[in-house]
Every structure is written in structure tokens, then in C-alpha cells.
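The structure is given below, and queries will be raised subsequently.
Only a single protein chain was left out; the remaining protein chains are all shown in position.
Up next, chain A:
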Amino acid sequence: MAEPALKLDPSEILLSVNNIEVVYDDVILVLRGVSLDVPKGKIVTLLGPNGAGKSTTLKAISGLLGTEDGEVTRGNITFMGEDIANRAPEEIVRRGIFQVMEGRRIIEDMTVTENLRLGAFTRKDGGAAIRNDIDLVFNYFPRLKERTGLAGYLSGGEQQMLAIGRAMMARPKMILLDEPSMGLSPLLVKEVFGIIEKLCAETGVTILLVEQNARMALKIAEFGYIMESGKIVLDGPKDDLVNNEDVKEFYLGGDKERKSFKNLKSYKRRKRWL
């Protein structure tokens, strides 16, 4: 799939991943020609099963691949017209892409405020602006304001909020969100996703959202890509994906008869257990 099927006006595109191939440790081929475009100011979601290469795609964009001995060996990644493939992560953060890694990864032995201040590490505009933005984050996540202890003692949902808040502190042009719903209760997932949607609408930040929870992700995203074993297999505007029979069956579930179990040959095995 060299050409993404999404038809976008080139001037709208903020980030464009063109046919990249990613290799870990010089031998393990993880991504086999992934292409995707992310339009400015929109939420785009990247869906797919475990091990499809979603997180790897995000790390290729954010440059964190290098910290895991991975490398983009083919293709290119352009952000605002400039190639950023295989750049150092700190440079990419400076350019305006901030990744919220899977599993939140907040700094547990620091307070909420210290975590937020670290989010603003690359900014040069001084203390007052940063304090202002900390208040802004607390506006989005009021419950963080009450937590004065160490971030490690926050609940899972609060940690996720802190991780997103920390990303906001960098004032990025684009946030890469890796599974914000992981380990959260359905109610919290709803809350967090609501805030993500609000964030995009109010600040105009572009969001690339990787999710297992396809139903929630497609609720807030405008475009979606679906990945399987290192390739994009399907893409389109949210409505097309939601109404697509295959997507419904594999990712959204539903009331329809599950016609494919026979094909997966799992029926027989299940019978043996019964």
C-alpha cells in the first residue's frame, strides 16, 4: 500500500508517513510499508490487533525507536514538509510532536506539578507561561489539582490524565497517544476520551490515537487506519469504517451473527473443551 486511500488536500496534511519499513536489531522486520497521513487539527486513529505494529509506527514518528535499537530502513516521515525519520527524539519533541507512551509512564517519584513542569522541558518561554499552562492543564483535569503527593500514588485514570496533561505542557503541534484506555474502567475511558476530543477542538492540536478500543476511538476520530501484521489494511473516514462489515465484525463486535468462527476453525476446538 504505497498510496493511502484517504484523499486529502496536501496543504492540510501535517504529518505524512510514506511507505516506511522498520527493522529492530538490524534483523527483525516489524513494519512492512506503512503509509498514513494525518491532517492538521484532526483526530486520526490507528487501530489493529496486538502486535500489528501500531506502537512501533508511533515510535518511528517520535524517534523513540532509536532507544529500542529500531530503525526506519525505508520510506520517509515528513512533518510540516520536513523529513524527520530517524531523528533524535529530543529534536522531534522540539519540532512539535509529543508521544504519550503506552502504560502512561509518568515519573512516579515526582509530584504532579513536577511531572507537568518536565513536560515543558523543551520550552524556552519562561516560568510565568509554564505556570499558566499548569493551570490550564488543571482546568482540563480538575481532579489532578487536588493530588499533592507523589504521582506514583495516583489511580490509573489520574495517571493517564497526568500523562496527557504533561504532553499538553510541551505545547505540541501533534500528540501521539498510545492506548490511553489501557487498564481504565469504562467510565474513565469515556471521561478521558471526552477530554481528548475537547482538547483537539479547543486547542487545535492534532492527535494520532492508537487504540485497542476501536469503538471508543472511532467515536472521537475523524479518520481511521487499520493495521495488521505490519501493514495498513484498511483506511477511510470514520463513517466508512464504522459501517464496514469487516471492521464491524473484527473490531467493533455487535449483535450480528459471527459468521467467521467457522473459518477460524476455533469452533471445533471449543467443542472439545465442552
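What we mean here is this: contacts are C-beta pairs under 8 Å (C-beta built on N, C-alpha and C of every residue); 3 or more make two chains touch, one makes a residue touch a chain; residues count from 1.
To be clear about the criterion, contacts and distances are computed from a predicted model.
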Choose one: "Succinate--CoA ligase [ADP-forming] subunit alpha", "Glucans biosynthesis glucosyltransferase H", "Branched-chain amino acid ABC transporter permease" or "3-isopropylmalate dehydratase". The correct choice is the protein name in UniProt for the chain not shown. "Branched-chain amino acid ABC transporter permease"
Give the residue, chosen from A:Ser35, A:Thr56, A:Gln99 or A:Ser181, that touches the chain omitted from the document. A:Gln99
Which residue of A:Glu12, A:Glu82 or A:Glu108 touches the chain not shown here: A:Glu108
Chain A residues touching the chain left out here are 62, 64, 67-68, 88-90, 93-94, 98-99, 101, 105, 107-110, 114, 117-119, 121-122, 166, 170
